[in-house]
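Here the complex is missing a single protein chain, while all its other protein chains stay put.
In order of appearance the chains are A, B, C and D, and numbering begins at 1 in each one.
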Amino acid sequence: MANLKLSGVRKAYGGTVEVLKDIDLEIEQGELVVFVGPSGCGKSTLLRMIAGLEKITDGTLEIDGQVVNDVPPAQRGIAMVFQSYALYPHMTVRDNMSFALKIAKKSKDEIEAAVDKAAKMLQLEPYLDRLPKALSGGQRQRVAIGRSIVRDPKVYLFDEPLSNLDAALRVATRIEIAQLKEQMPDSTMIYVTHDQIEAMTLASRIVVLANKGIAQVGPPLELYEKPRTEFVAQFIGSPAMNMLQGEIVETGERTRVKMANGGEAVSAVPTREEDRGKRVNVGVRPEDFAETEGTPIYRGKVDITEALGEVTLLYFEAQSDEPVIGKLPGVHADLRGREVAMSADPAKVHLFHEGQSLLWR
Amino acid sequence: MANLKLSGVRKAYGGTVEVLKDIDLEIEQGELVVFVGPSGCGKSTLLRMIAGLEKITDGTLEIDGQVVNDVPPAQRGIAMVFQSYALYPHMTVRDNMSFALKIAKKSKDEIEAAVDKAAKMLQLEPYLDRLPKALSGGQRQRVAIGRSIVRDPKVYLFDEPLSNLDAALRVATRIEIAQLKEQMPDSTMIYVTHDQIEAMTLASRIVVLANKGIAQVGPPLELYEKPRTEFVAQFIGSPAMNMLQGEIVETGERTRVKMANGGEAVSAVPTREEDRGKRVNVGVRPEDFAETEGTPIYRGKVDITEALGEVTLLYFEAQSDEPVIGKLPGVHADLRGREVAMSADPAKVHLFHEGQSLLWR
Amino acid sequence: QDLLVPVGEGPFTWDSYNTFAENTDLSGETVTITGTWTGFEKEKVDEVFRYFEEATGATVEYSGSDSFEQDIVISARSGSAPNIAIFPQPGLAADMASQGYLTPLDPSVGDFVRENYAAGESLVDLATYAGPEGEENLYGIFYRIDLKSLVWYNPITFDEFGFDVPESMEELKELTEDMADEGLTPWCLGLGAGAATGWPATDWVEEMMLRLHSPDVYDQWVSNEISFDDPQVVEAIEEFGWFAKNDDYINGGAEAAATTDYRDSPSGLFTIPPECGMLRQASFVTAFFPDDAEMGENIDFFYFPAFEEKDLGNPVLGAGTLFTITDPSEGATKMIEFLELPLAHEIWANQGAFLSPHSGLNPETYQTDTQRQQSEIIQEATTFRFDASDLMPSEIGAGAFWTGMVDYVTGSEAADVAADIQARWDQLN
Amino acid sequence: MDNIAGQKSGLSIVTNISVVALVLIWLIPTVGLLISSFRTDDQITQSGWWRSAFAVSQAYRVSPPEEGARQEGDRWVLEGNLFDASEDDEVTGSGQVTGFGLTSRAPGAAEPGRTYARYQVAIMEEGELDDTNLEIAHPAGEEPSFPATDEDGNEIVLDPAPIFDRAVTVQENGDFRYEDAEEIDRAPTIYITAPQPPDFTLNNYEQILTSDNMDQAFINTLTVAIPATVIPIVVAAFAAYALAWMDFAARGFFIAMVVGLLVVPLQIALVPLLTLHQRVGIGQSFLGVWLAHTAFGMPLAIYLLRNYMIGLPRDIIECAKVDGATDFQIFTKIVLPLSFPALASFAIFQFLWTWNDLLVAKVFLPSQSDSWVMTVKIADDLLGSRGGDWGILAAAAFVSIAVPLAVFFAMQKYLVRGLLAGSVK
């Protein structure tokens, strides 16, 4: 139940390998912030710095207004759930959950009350006397969460807590975490994940990390709808947003772009007169493409179709390096090998400077 | 370049633990058959029996018309790609690929030609002299495939070959496998996977295993559109198909069902007069649901919404054990907590006997 | 390598050697020998064997080992015994003979010993054992004799302190007390000898047995006709204890004796200031004197005296090593023959720290006067007895007796120790 | 974990100090031995090895020749330099007198530059007058002043006056003046103490390495140790593979058997085996030692290797099967190369063990010196004949340690890896 503030945080391993720099971020009490980013971008490192498991090379970390750079992990009032669960394998579920409290020399009654409460919340009561190895993956993850809860920390930290679970369990546990958050609206949570769906569904705000820094911070849908950079645009959403080159030919409330491959795109992004003639990248998400009879944004021969039942993915024959992908609802196996023309709702056509920032800002 | 026939195949570990029984399956030359099924259902076991790595307890396995139950793996003309790649860690890529040929005492030239050809096909030429540990996951997987190709086997067996790769790589390698199959249209492949998208996109036929046997065999879209059992219906597609109880009130070309929770469903599944009054399960995929003003199939309060950008998942407050989920295109965060009525295109409303088989057959 | 002395030179008895050499040709044959001599002693005995090689053309391979007693049993059992084994103890040889591992010598050897060895008869007796079938045979020939009843001292120290060489045990005990009074530790005593730790103490007890009781009692003790815990034996042990269990009398204190190596013990005589005044040890100990030891100068010896009041004469304790054939061959037989030549004895005598019972040996060949004097002691002896522990069964003489003495020196009561040893002896029968 | 925020550095200091302490305790014995192996026997008994870097004071007896003695008054006088007079290199080399005396009891009783004299005095002992010698140090050229009592507390009677016996004055550089009440007709004995500079020597090693048959012993040890290391590895590796990866009826039984035999004390086997060897005609020979070592190392070898091999990925082995390899090929081409760390770590153990073995070598090898191994050579020959010769012993110990240490340091990294997989699982 706390707010966190990172100012100018930098991390360099061994003094030389810089992993993160200039991280400024404020997290309010009650938020659930998700860190996403490509593998190796420093998500775990940032989380571990907040936990105190890594030293902060430069900058300050404040929790509730207090600089805690040199405060040992145990005194920061945080709890962490690890990707590998990190349960103590030689202790029963109950002992796992009460370990921190015992270390803190809490009274027996107090411990029991806290453990029972958490166990109830997480439906772990039947397993309290089992050893971790006698639990399924999902149950283990719940124990790991329970272990955090009993400590009643100011901040919860989750490092890819679901990535070791299989698909079905992952969905179920994800929903459980969402419900848990709802039961503890005041708790602050920071969550690291690889999984877009987790990020989109759980986060109150998503922090996209890239290139040693923060690429964008914002609520999930804002990132989806208004990615600030091509990187974020392509990172959020799957398959990634298509990027097509073009040149602005008409400005104003709506913008018209002449595509390099001959088509034409209309975007709801307003431009000013002086933008005319500028080269832009037109971004269209595969799911926003639709077959068209009129002037298409893109026209190409379908190389492969993947029919997923619900939707069909169209892989166009590559004309440049970047593949173009379309996603049409329903089944369209017949499109394979055919020439298809695609366009999109102007509201869903994004424009990017070649210099990467979203034009319309 | 062979066809396979399993007749009455049974597997019992240690003579008592029965894992598979009554497996009858014919695989034609040139097919790519995917085995799917819940974890532990025996997919790997079946594949390993075909490979000769497990003894067949009962029944026969024929390859090209010859019973091969007692033929050792090496003589069956199969090649297998393992989930863990199973590269020989102490051999270079080239040695890995030529191992089988050396064992078979092929001439040096022959080996070199085969390896070079496979390496070219899989774009492995730059890595031929590296050790596996110096390769990325995707490259390793390609080596594993290349190792199979050089042997020019009758049947390729893949056991979850992509499950150790990260999301992006998985997509890329999946497409590579699809292209590979296209280059070798005559080769027979059997592919085990957990991943629905892989199954849907790669398979010429999918074999769904469940309850020690085969639940359904068919082309992917057939399984999606016409699942023979509730199990298959719920297994294929994500989130799983919603199952709602109801009672047939009108029969004929179209069938009307009165739902247990008050709604009404119309299905394009034809029924006969004598079916009237029968209790059925109405299956609707979340993505087939749409908001309606008219009589809904289902009406409920939205408990949680998960906005994925492209689509929004609606989790309805549970009225019975089975959760009901809707998937609407676009963003609908505002639906949270509201009462929503859902219906679906009659063509997409599936009817199941309470006894599990799809009615319309 | 050159011979120690070129054939034909010096006061050595060459004639018989030359005859032997003419009559013997063992070219190409190898004679393997094992024994306990290692280090300097091995070097010396190798010189002797070199003359055998020179004479016969055979090759002699001698190996000396500290654990000879074990090794010989093991190799005999595994059928890879050497041709000749040199036993430091008749006891073990008797054991081996009874198990059939030794080959009887030609009776002529016995006759030779009787005629040509000092106390020849007894030396024959000591080497005559019952074989596996119970028949008695001569199995070995003694070669080197050690004189045990010697006390070594540093004349300079005696001179500076004004001590005189004692003539009787009474005087020796008095001297011991005097030294202690003067602040000089009287005795150096080292019982340590690896696995054989304790044996020097058994010599003391044997000396005391000979000085307290008649030789008959000694013989009975050896053959266990009187038990080990007989009061007479206990008395001897305690007499030893008078010296050894008094911290003031022993360099480093009585307990230190048990861990001091016997090869280390002489050094105390030579240090400045001296660590002790006297050392009772056998003649071979000169091998362990420091390099700068010079007989008559800073080291000398006197006879370990007898009690004047007992009137038992001048008993002398000795020991000897015994050549036996463990794997018969022409070479082995010839080697035994070779030992009958005075030269075989003279060569070692000439290298010092060696006494021989061979009467044909030219005394001039002794390296030092000391050796000559020692051989005189043997001549003057009224009683000569062989080391008792070497005659007892090896489990006692090379086992229980040793450890018992260590126990005694480090605190146990004489009677208890003796009883333990007797108990062990009882088990053998 | 060095990265944890707010960590106290005190703990790491304590850790460092404790490790230093432990390492020192562990090293001291060996270091002591090592240093001692470079010292002469005299030095070893004179001063502890920990003081080997400093000069030690040592006492010497010097007898300057009596030539040149002359009479001065009622005394005979001999003058000269002790260092010149001495024939002992050690004495000459020291070059400095730190003390001197007239008896070996008190060789350094007087400081250089003073006079040390012996008088005959009368003392009162238990009420009776007695004569005794009294040694006393006093400034050179002066008369001594006698103490009231001697060292035993007896009163010294100065009347009649003490009678001069002899005196000596020694300067630091060794110049001396010896006076005697009687004519000097033989070399007088003077004791001095002089510092002996630290001195290290390779003599001990030279003696050991050039001693009879040492080279033979070294080769013998290798002849024992190498096959006794390789044979069990080969045999055990095949068995371990069979127990890990091949399916056959009695597998479980054999595994239990191997584990059970792990603990059989090998002494139990010596007597029966020796008899057996003799009966089948092997007797005492290298073949016998190899067989014995192989067998005694076998349970541990199979146990370690099997544990390691079973940890190899099943997929790889199955893949090789699919590739057409027979079990023999799988073993030689896949499993063996992959088990290298385990093989190496067992090899280290077995090598150390066979190299250092005394018992098996004594029992199964002939007792002749030409088939001695190093341990036997050291234990039965060197230790025996040089019981008190610490320097030689120390050098001998180091000679025997050298090869195993070299092997150990060379293979160390495999040891850890092999064990990691072997015993920890």
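Here is the rule we go by: a residue touches a chain if its C-beta (ideal position, glycine included) is under 8 Å from a C-beta of that chain, and two chains touch if they have at least 3 such contacts.
In the analysis below, contacts and distances are computed from a predicted model.
> Absent chain per UniProt: "Dihydroxyacetone kinase subunit DhaK", "Sarcosine oxidase subunit beta", "Hydrogenase formation protein HypD" or "Alpha-glucoside ABC transporter permease"?
So, among "Dihydroxyacetone kinase subunit DhaK", "Sarcosine oxidase subunit beta", "Hydrogenase formation protein HypD" or "Alpha-glucoside ABC transporter permease", the name matching the hidden chain's UniProt entry is "Alpha-glucoside ABC transporter permease".
> If the full complex is used, which shown chains touch the chain that is missing here?
So, taking every chain into account, the missing one touches A, B, C, D.
> Please identify which residue in C:L172, C:A258 or C:L361 touches the non-displayed chain.
C:A258
> One chain isn't shown here. Among D:V168, D:A236, D:I317 or D:L365, which residue touches it?
In the full complex, the listed residue that touches the missing chain is D:A236.
> Can you name the residues of chain C that touch the chain not displayed here?
70, 73-74, 77, 194-198, 252, 255-256, 258-260, 394-395, 399, 403, 406-407, 410, 420, 423, 427-428
> In terms of residues, what is the contact footprint of the unshown chain on chain A?
51-53, 72-75, 78-80, 82-91, 99-100, 103-104, 147, 151
> Over the whole complex, note the residues of chain D touching the chain we left out.
That gives, for chain D, the contact residues 1-2, 4, 11, 15-16, 18-19, 22-23, 26-30, 32-33, 36, 44-48, 50, 215-216, 219-220, 222-223, 226-227, 230-231, 234-236, 238-239, 241-243, 246-248, 251-252, 254-273, 276, 286, 290-292, 294-296, 298-299, 302, 326-328, 331, 352, 355-359, 375, 378-379, 383, 390, 393-394, 396-397, 400-401, 404-405, 407-409, 412, 415-416, 419-420, 423-425.
The rule is short, and it goes like this: only the chains that are shown with their structure count from here on.
> Using CA atom averages as chain centres, what separation in Å is found between chain A and chain B?
So the centre of chain A lies 28 Å away from the centre of chain B.
> Any idea how many Å lie between the Cα centroids of chain A and chain C?
Their C-alpha centroids are separated by 93 Å.
> For chain A, write out the residues touching at least two other chains, lowest number first.
none
> What residues in chain D touch two or more of the other chains?
none
> Give every residue of chain A touching chain B within the complex, in rising order.
Contact set of chain A toward chain B: 39, 166-167, 171, 175, 178-179, 194, 196-197, 200-201, 220-221, 224-225, 236-239, 285, 287, 304, 306-310, 313, 315, 329, 331, 333.
> Which bits of chain D are touching chain B when the two form their complex?
Touching chain B from chain D are residues 313, 315-316, 318-325, 329, 333-334, 337-338.
> Quick check: in the complex, which residue numbers of chain D touch chain A?
3-7
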